[in-house]
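Worksheet for the structure shown next.
With one protein chain removed, the remaining protein chains of the complex are shown where they sit.
Up next is chain A:
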Amino acid sequence: MAFELWKGNEAIAEAAVRAGCRFFFGYPITPQNEVPEYMARRLPEVGGCFLQSESELAAINMVYGAAGAGARVMTSSSSPGISLKQEGITYMAGAELPAVIVNVMRGGPGLGTIQPAQGDYYQATRGGGNGDYRLVVLAPNTIQEAVDLMQEAFDIADCYRNPVMLLADGMIGQMMEPLEWHEPRHRELPPKDWAAAGLHGRGSHNIINSLFIDPLACERHNNRLQEKYRLMEQRELRFEERGCEGAEVLFVAYGSPSRIVMSAVDLLAAQGVKAGLLRPVTVWPYPYERLAALSREPSVKAVVAVEMSAGQMLDDVKIAVGGCKPVTFVGHTGGVIPTQHEIAAAALAALGR
């Protein structure tokens, strides 16, 4: 048990290697460049393959190929680059291919800015590509959690044969914090007997495909995918509660802003206001039921959502709260980071103080 100081992006890359990832395909973009930089050095040491492709589109399709051959594979990028990868991601969801995609979010839309943001929430949780599909989306707020989730992300992907996204932001990617390496919780995983990796004495080819010409066959396929997504909702939901018991103000925030909310909670406590935080760790599946229950607690007078976006997770907060309590929002875009002071002020205003 020893703490080591790691930069977020490098820690995420090392966690992937420790989780057995041996293939990385990507294209550079700030603020996630330390992930491929680290992988370029590290993967050859463990017999893996790092390849910087000619474009994001090439990278995600290389991920498709390696995943189809049964490899543990990942890519990473930041917001505009993740947009370019959406076609490959929906194809992987359709073809049921496991892979891990890291999005170290920056400001948008378009090229936006290289500073931290969370404007890709809709894209990550609603499916940025076409069709009815879902990804398990993991949203760490410390480097320790990024590492722990990254180590498990590959197992989640293999367990469901589905892409998994680690949704971080420029702050998590760029900052340094101490972490401890834990042995990841290994799941019982089914054999990859579906992989297109040679016949190996079998009589028929495995086919990796997302095309179903017959509408009934395509719907059958969709229904099966939906069953899988329902299973993910039941089994993969993660969230954290901090000081919610007896709270007058219930904050909801994920990723970096949730840390700033905890600083705001301290400011409010100094003024005699009890505030708590519900932090989704998975933003899909989303903790609707828990948020619904907490917001209905008699002590809760106001719900405050905090994001580095113009209000995207806010939709999920409103769905869960269902109008039972007033919901207010604190958000910034374009790489501007909310301060604990404005968050605390918004909470006081929501309480009418």
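The criterion applied here is as follows: contacts are C-beta pairs under 8 Å (C-beta built on N, C-alpha and C of every residue); 3 or more make two chains touch, one makes a residue touch a chain; residues count from 1.
Note that contacts and distances are computed from a predicted model.
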Among "2-oxoacid:acceptor oxidoreductase family protein", "Extracellular solute-binding protein", "ABC transporter permease" or "NepR family anti-sigma factor", the UniProt name of the subunit that does not appear here: "2-oxoacid:acceptor oxidoreductase family protein"
Which residue of A:Met262, A:Leu278 or A:Ala320 touches the chain not shown here: A:Met262
Given A:Leu51, A:Ala69, A:Ala95 or A:Ile114, the one touching the chain that is not displayed: A:Ile114
Residue touching the undisplayed chain, where the options are A:Leu111, A:Met176, A:Leu231 or A:Ala349: A:Met176
Chain A residues that touch the omitted chain in the full complex: 3, 5, 30-31, 114-115, 170-171, 174-178, 259-263, 266, 337, 339-341
